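Would you mind keeping the following structure in view while I ask a few things?
Missing here is one protein chain; the remaining ones are kept as they sit in the complex.
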């Protein structure tokens, strides 16, 4: 038992740096994020335990190899969450809000044993008119241990100013693509959809069998418990305080810890399996927003809408679907005709909507 | 952020198929279940974290190899739960009740890296007199990636009819063995019990030291928390709604999510280590029933009874014990003289009893 020692320093002590404020960001600068991470089969098992994911290319090694992967890759979203987590201490620890994602590209498979690093470039800055906050746009890229790019994405966050007297930067708002176009969907060269076996998923519903405008109410719901979401977020080494510190959060308007939005995306993706069994791979997230907060105890449901059906240049084995994934809390999708409050689409979102995600998946085609 | 899009389809959307009803089953048909699963060391670590399991052949690679395994195998019950989970979407998603198990055989070790697939044959059907439900008997078999059978079991479930006007099938009730006889206990050929070292478990109590009729009150209890059991059940990719969807369950008579019965079996097996330290392997489950539901917050205890002590043909190194494992909730085993309510064995079960399992284990013999 150590004895007590008088401490000579100031009682408040030295406070470590805790992330950047709005005035600390410079247009064009590159931030190399800390904590490279070697991903493993252990992460993959945990991801299944945390989400119930069943997409076969991420849980059945022979199916993955048959499809053209060197070995069983990590779930696209697991890789994304780990790569994303690294950006939090530098980008969003002082964020007031995560405003959106765009142009998320899944460039190459991430395999157990790979080591991920992430860096971010500041591509836009705009101080808000209140002078107390600003919006930071960053383009983040994750690489593996041989410097191959595996993921890239843009996000924008509202960040507090620490020194409100700091001068406002010249506003720069980047021109962001509304979507990753089908010809640019990455990471498909080595894959062979003709080898897909519908016994893997129990469904032979393929790309041609879905039509734009169709809506699928996924039947399953999943209640989020306190440990699940914090385990997930710690696994991703995401350090955002709102997810972990109940004492701090009980004085916030939410009065409780917030579930990491990425966990909600993963839960919805897993729930969407029933009805979209053969949406084998995610290749892009075109945009997304966390409409309302999710808390432990909420039961998550979702519906999907087919936005577009895209043929892929030169491919008869695989096609792409652009999907809208609407996550709901404590409300099954059959209870809501629209994600919006009123009968028109002009109103705000229903309180039950937690996620509105626009993303692109790859499906096998009938041959 | 994706814009809202008008959706042309019916507000209720397309509902994906959600499993079979009683009238969908045909005697003799074979269902090939989806979601092959490659099991890993990550699953094994999670299983220890979820149950506290300590049986040495599943957590100490040198002990496993010494005993004759090629490498450290997965816990028998972990392999069973993963193989079993695959049957849920096809067999029991619309089940009213899981009525029983029989003839569960652990045919071959499952190693990290193996990929499990499961198929089921319908071996019995009997419509209930109410005309609204029926009993389905299935024989399920799991294989590894080289098509070696690793597990087989029979279970029977009560399933709702969707179309109550559908004709009743000719009743067929399969003739099920009351036990897997000792001469048929599988998967022992390559094992050498003479190499067992009692330092592995801290107990030299072996096969000869247990007598039929003996009861062992295992001292430890374990409280089940919300995330534990849902993490376990998601790890097994078991999709039964009763375990996950609190919103749906709060309108059920139980008013809350039900703990997967297999998790209760695993907890009891882990708790039974103290007193049955050298019950190294499970080779059969002769029968079992989940007597009462278990919920998050319940503290699980158990007792074991030695039902039979079986010599194994031609083996002086190993013997088998047929055991009864009685799981209790919120009641230590010393408080109950019998699993039944009254002084006789004719009454119903005590409310505290959650599990009554009849299974066969392998123990080293004194040489």
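Points worth noting:
Chains: A and B, in written order; residue numbering restarts at 1 for each.
Just so it is clear, contacts are C-beta pairs under 8 Å (C-beta built on N, C-alpha and C of every residue); 3 or more make two chains touch, one makes a residue touch a chain.
For clarity, every value in this text was computed on a predicted model and none was experimentally measured.
The chain not shown here is touched by just one of B:75, B:103, B:228 or B:245, and that residue is B:228.
Only one of the listed residues, A:34, A:97, A:183 or A:254, touches the absent chain: A:34.
Contact with the chain not shown here comes from a single listed residue; of B:215, B:255 or B:366, that residue is B:215. Here one chain is not drawn; of B:59, B:166, B:247 or B:311, the residue touching it is B:59.
Along chain B, the points of touch with the absent chain fall at residues 40-46, 48-52, 54, 56, 59-63, 72, 99-100, 199-203, 213-223, 225-228, 231, 274-275, 277, 286-289, 297, 299, 303, 305, 307, 324, 330-334, 336-340, 345, 356-358.
Touching residues on chain A toward the chain that is not drawn are 1-2, 4-16, 18, 32-38, 40-43, 45-46, 89-90, 113, 115, 145, 225-228, 230-232, 234-235, 237, 239, 241, 244-248, 257.
Here is the rule we use: only the chains that are shown with their structure count from here on.
Between chain A and chain B the centroid-to-centroid distance comes to 35 Å (mean Cα coordinates, whole Å).
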